[in-house]
Every structure is written in C-alpha cells, then in structure tokens.
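Shown here: the complex without one of its protein chains, the others still in place.
Chain nomenclature is as follows: A and B, assigned in order of appearance, with residue numbering initiated at 1 for each chain independently.
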Amino acid sequence: MIRMTLLASAAMLVANVALAAGTHPVTGEPLADDQSFAYSLLDQFPTLDPQLNEETSGSHIISQLFEGLVRQDADGNLIPGVATEWSSPDNTVWTFKLRPEAKWSNGEPVTAKDFVYAVRRAADPATASPYAWYIELSSITGGADVVAGKAAPDTLGVEAVDDHTLKFTLTQPLPFFPAMTTYATFSPVHQATIEKFGAEWTKPENMVSNGAYTLKEIAVNEYFKLVKNPEYWDAANVIITDITGYIVNDRNQSLARYEAGEFDMMDDLPAGTYPELKAKYPDQTHSTPRLCSYYYAINFTDSGNPALKDVRVRKALSYMLNRQVIVDQVLKGGQAPAFNFTHAATAGFEMPTIDYSTWTQEERMTKAKELMAEAGFGPDKPLDLNLIYNTSDSHKAIATVAAQMWKPLGVNVTLNNYEWQSYLEIRGAQNFDLARSAWCGDYNEASTFLDLLTTTHGSNDGKYSNAEVDELMTASRKMANPNEAYTRVEQILADEMAIIPVYHYTQNFMLDPKIKNWPMNNVENNWYIRDIYRVAN
Amino acid sequence: MRATLTDASALATAPRGRSLWGDARRRFFRNRAAMVGLVALVLIAAFAAIGPFVAPWGYEEIDWSVLGSIQTMGRPSVATGHWFGTDALGRDLFARTVQGTQISLMVGIVGALIAVFVGTLYGAVAGYFGGRVDNVMMRIVDVLMSIPYMFVLILLLVVFGRSILMLFIGIGLISWLEMARIARGQTLALKGKEFVEAAVATGVHPFRIILRHIVPNLLGVIIVYATLLVPSMIIYESFISFLGLGVQEPLTSWGALINDGSAEMRNGTIWQLLFPLGFFVVGLFAFFFIGDGLRDALDPKDR
Partner (left out) sequence: MTTFILRRLLVAIPVLLLLIVATFVLMYAAPGSPFASERGITPFVLANLEREYGLDQPFIVQIWIYVTNIVTRFDFGPSFVYRDQDVNDLIAQGFPVTLVYGAWSFVVAVTVGGLLGIVAAIRQNTWLDYLAVGVSIGAQVLPNFVLAPILVLIFTLWLGWLPGGGWQGGQWQYVVLPVIALSTSFMASIARIARASMLEVLSSNFIRTARAKGLPQHRIILHHALKPALLPVISYLGPAFVGMITGSVVIDIYFSTGGIGQFFVASALNRDYGVMMGITVLLGALTILFNLLVDVAYAWIDPKIRY
C-alpha cells in the first residue's frame, strides 16, 4: 500500500501569515513593488484548452491557469494541487482526496465532478483532441474504446465518489499514475462555461479557471497576459501579480530583447551562445538538466540500407561519433554526451556500465574502423547513407559535423532537411537510413524513454524490435523495483546498438537575478509562477 | 528593381537595322557604370570558376582545430589557409563562398533563362495570333499575376521536396509572366512589318514565322529583360533560404550564407556576414548596371 500524505511545506505554514508589506513571508527578502513577470516564447501556442493541448509552450501557460490534482515542486517531486492526498492499494485503483476550499475564478467550488468531466472530455471523440491517446496511455479502463468511439465517455474508469473524492480504475498497475496527472490533459475544466460558449470558451472574456492566475488578454503571435486570480484557494501566497508572455519567432532577436531588459526570462538559447553569455552574465545564464535525449534512429526495415542490419556497421557509426566534440564545441551548453537512451538525471534510474562509454575516443575510432572493415566497408568501398533532420540550426550543425566524422569510415552521408510536418511523415514512413530524433520524458521515470523502443510503440520510427526488450518492459510495470529491468534493457540496446545516442539535454536559459525561487532542478521543465517572486534591488 | 524591367518595353520604338548591334556595342562600352558592372561580374564568375582549384580547404571539410573557438581561431587569416575565415562549424568560408556563388549564379541565370524562354514563346504566340487566342492567353497571365507567387513557391517546395531543380523550375515559372506581356506587346508591333507580311503571303507556317522572324527581332528586349531578371531571381533564392527551404547542406548559396552570418552577427564573427554579403551586393549591382547599360545601348534615343 502506497500512501502519500499532505506535505507540511513552508508554503503551508505561511498561509496564515499575512504577507508583510514588501518582504517575503518566509525568507524575509525585500520584495519589489512591481511583481510582474515577462518571458519570451518561440511560437504562438495553438490552444489554452487543457484537453486539446499537445505541446510544451501551451502547457506551461495552462499550468498557471489551471491547477490539476497534483503538481511539482522545484525538484520535480509531486506536491498537492487540488488533491491533498492520494493513495492506491495496488497501483491499479487510485483515490484522490480533493481540498474543499478550491474554487473556480467565478467563485464556484472545484469538485471531483469537474475532473471527471475533464477526463471524459479528453477521451470523447466529439472533442477531437489530438492528445486523446494520453488517456489511453494512462491505462484508465475503457480509455481505448472511448477514444475509438466504441464506448460512451461515461464508461471510462473515472468516478466522483463524492464532491471531494475522485477514483480512477486502471487496466494495469501504474505506480507513476499520479505523476501522469500533472499534465494539462487531466486539468479540471468548468463544464457550464464550455457548454455555454463552445469553442469560444478559451477567449479571455469567457474563460473560467481554477489556477493561481486568470487569462486577461491574448494578441495572437504577439503576446498574452495573465493576472492573479483572487479566488484561488492559496491566493494569499501568490506573489507575482502579472505574467506576460511575448512570442518571438527568432531566438537571436529574443536574446537582444532580453538584453535590452524587455524580458525576465528566455529559454532555448541560440545554439552555441551559452559560453559567451555565461561569461558576460554569470548570474543570469543557467544550464540545468532536461529530461530529453537526442539520438539518431536507425532504420531497421527493408527500406533502410541493408548494411544497417549488420550490428558491426551500427556499432562503428556509434563509436565513430565524437560526442565530446558535439557537446563541447558545437552545442556548448553543458549537455552530457550520451551512450544510452534514458536521460542520466531520470529519477531512480541506474545507469549500466556501457563498455564503449569508458573507452577513449581514439579507442572507439580504432574499433570502429576495424568493425567497418570486417563488415566489408571502407574508404575504397563506401557506404552511402541518407540522414534526415528537421529544420533547425542545431540539428543542421550536428548532422553536418556527424557526416564529417563518419567520412573516414568510408561512409558518405547525404543530408536531407525537411520542415517539421514533412519530416514527421517521411520519418514515420521509414524513408531514411538515419533520422535525427529526440524524446522528452512525459513523466520522470525511465519507462517513458524505454517504452519507445518496444515493437509496437507509435514513435519507434526505426522499427527496432527485440522480444526480450518487449518482455522486460511489460514485466517492469508489475515489479517492485523496475530499475533492474531498465538497466538490463539499456544493456541490450547498447549491445545491439538499437539507436545512436548523441547527447542528454540541458535546459539553457536566461533569468533575471531578481527573480527568485526558480525551479532549477525540475528536470521536466515544469514551472509554476505562483512559487516565484521578484526581490527589490 | 522590377520597374526597370518594364522599361525594357521602351525598346518598342527602337528602329532595327544591320548597324544596330554594332552601334549598341559601342554605346555599351562607353557606359562607365555598365563597364564597372561587367568587370565585377567577370571577376565574380572567375571567382566561382577558379575558386575550387585554389582553395586550400573543401567546402564541406571541417577544420577540427578551429571548431569550438571560431571567434579566435576561425578569423580570416592567410596562415591557416582560411582567407575568409570559417563558418560557425569550422568550414572554410572562402570555399563555401565559392560554392554559394556558383549556386546563386546558377539559380539566377537558369531561372532567368526559363522565365525568358517560356515568357517569350508565350507572348509571341499570343501576340502573333491575336484576337481570341490573344485574349484568352493574356487573361490567363492576368490571373496568374494575381497569385501571391512566393506562396506558390513555398507550396511547391513543400509538395515536391527541396531540390535545386525544384528551385529553378519554381522561380523560373513564376517569373515568366512579365516577359510574356512584354513579348506580346513587341510582337503586336512587329506583326504589321513588311517582312512578316511577306512571310505570311508566301505561306510560311505560323510557328516558323514566330521562331524565325518574330523571336530574333525580340532579342534586344529579351537580353535586357533577362539581365535585369537575374538579380531578382537571386533575391528570391535568398528569401527562400531565409525560410530554410533553400538548397540542402552541405551545398549553400549567397542567401544561405548571409542568413547564417546574420544569425551569428553578435557573436564576434562578423566576417561570416560581410564576405557573402559583399559578394551578394556587388553581384546584384553588376547585373543591374549591365542591364541598364544594355537598355541604354539598345535604345538609341540620345540622352
């Protein structure tokens, strides 16, 4: 039986203490009079509807506007959101207790029914949510049938036991189910508002939300504004009063505007600029681990080059790739060279000792040339490979450098760059030999990575397939300590060189030093503005 | 820069005769701006042609000793053999500028040739047959002219995939409309001339008349128009490169190099912008000056 109780966090202790004018209630730091926060985003977010959202920039805003069952603290640990406690006897039936004081921005109470409505809405084919599959992934009973239109949404395994008790029934044990509910898809939504306004409900004048902030204004492709929600149950502890996000499509331009003082935060720094920025603004430039892995997928199907079916060729390609040069001299943002798939910072993950990660680059290169010669290729009998990547300066840089690194093996790489939508189609149809790929964890657990290389996973675009990996990943769900299985899977992947790992991401960003309490150790890059504050000079 | 193209139609009044080309040549060589343009263009062409043989580095070769510290090690220097410095990945900028010049000139010239070829034939046919044929054909041109051409080009590159061939066809095919209009106007004027009427009277096939008698007499306009079209083509290509839809790496073009260089503008590697931009500006102006010079030379109206 797993039982998690309410954390007596510092934030709760101060709930009773009225905010002393001008100083932070816990740390006593002098606070700035102007508690606004501005940041820049690369692209216009497609939607603020929690159930329709499918990408990061939108989900960041949704997590300010809506509060889910649980959320994360600065280190990525789960902390109470609307739910105060949650438990499961067997990891299959999960019960969440909701706080009675939670309110919508129109003053109505937030109840378990709001969550039931939201989950059903996400799965309902009538909603046509591109993220409906997330309900399937979370293993809620009936999820697959509802998404396919074979069963009514009310047959889903989610029910409101009473106004403040929510129960989920899953098809299989899922120890990390509560972590999955942090994602926007599980955010509650206000049924009456949606039924009244239909698709117009996300307009600033219509939206009703239950988070620390409400939506004030949207100017498409330019900016959006959020303001503090006075009805929020913990409004007394929310310090930042105004949030503005500016959409800037060009990263260099964004950086110039950050330097001119227009933003307090910008992430996704232009490739290679980190060291100069760090030297120039040591207290503003940050690099923190980010739960994503960058790799080249290898096409195992018949449309790929047949030479890639030879493990020696795959190993030679991987050994020959000088990852240290890529992270230190091309990306320069503190990224870690990767010899395995699961990001090293993943919670509980035990990294196996992967043999070639301990060799020197010279040893790897010597071995690569031997293997390639054994496989029958070399400078006089070249191997032609087609490498695809999507439009981005850093993908282009890495692909260009990799192609030159492989040249001494007698490998001639043709680079093919496609814009994102074409790229997805071409990669999904296995029209490549090597494909630049990356995967970000949906939750902080190794299976979010390793599941991808099971035979039936929708994003396994190289179509790698290994029966033992499939078995281990299925079995891991029921294990008390699945990390042994994960370590074993990583070992198999390395022995067979199922993918060519390149590097593990970092989050590189600029942050005004006056902004305090930014979650530097949240590897999933989840941030809640309600936790941060601005100090006076 | 487009208006200068329409000006080419001013040639309609140019009298034709044996001495025309000789006179024109003399006038052209007296035009100082045109001569400067011609010299610049010859130098750029020589750079593109000879460059690969003199460059110590290949255009896709990475100088590993420079990678990672471009600001200091990748500066233009005779000692390292990187005369123009290196790009952000340690590739020799001289070799890449040579390569980019080849591609840009090729896109400009081939694109202009396609536009001129299609436009001239189309316009000459419409003008020669006149009447309903002319009406329908020119209405089609009007229709096509109201299409946002850049959008079509983007769609074509997305639909058929990015390739240099698609770039030629796409850029060429959206630029022939103006040429068709000019060629038609000229043909209308030529149609009434005695030599055409004589050919018609002796029963020569209409298409033969168009190819043998009409088109050669359009040559002056065509040359002027084509010269002025080349820089427009190069500018289109640079815009397409800016959108990330240009030629595939490791190939490059002026537009792609400028775009990369301007992204690095603030990182202390300004040579990455200045060298390609210099070639771009000089190259385009060489074409403008030559085009203007040719127009003045072929247009005997004394200024």
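Convention: a contact is a pair of C-beta atoms (placed from the backbone, for glycine too) under 8 Å apart; a residue touches a chain by one contact, two chains touch by 3 or more.
Since we're looking at a predicted model, the values are computed, not measured.
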{"item": "Contact partner of the left-out chain, one of A:48, A:98 or A:112", "value": "A:48"}
{"item": "Hidden-chain contact residue, picked from the options B:46, B:136 or B:150", "value": "B:150"}
{"item": "Residue, one of A:73, A:108 or A:136, that touches the chain absent here", "value": "A:136"}
{"item": "Those residues of chain A which, in the complete complex, touch the missing chain", "value": "44, 46-49, 52, 54, 125, 127-133, 136, 144, 147-149, 199, 202-203, 218-223, 246-250, 252-253, 256-257, 259-260, 262, 419-426, 428, 457-459"}
{"item": "Positions on chain B contacted by the hidden chain, ascending", "value": "1-4, 6-7, 139, 142-143, 145-152, 154-156, 158-159, 231, 235, 238-239, 242-243, 255, 258-259, 262, 265-266, 273, 277, 280-281, 284-285, 292, 303"}
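Heads up, the rule we're going with is that only the chains that are shown with their structure count from here on.
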{"item": "Rounded Å distance between chain A and chain B, as computed from the means of their C-alpha atoms", "value": "47"}
{"item": "Sites on chain A touched by chain B in the complex", "value": "252, 255-256, 270, 272-273, 276, 325, 328-330, 332, 391, 393, 396-397, 399-401, 403-404, 415-419, 422"}
{"item": "Touching residues (chain side chain B, partner chain A) in the complex", "value": "60-62, 64, 67-69, 88-89, 91, 158, 161-162, 244-245, 248-250, 263, 265-268"}
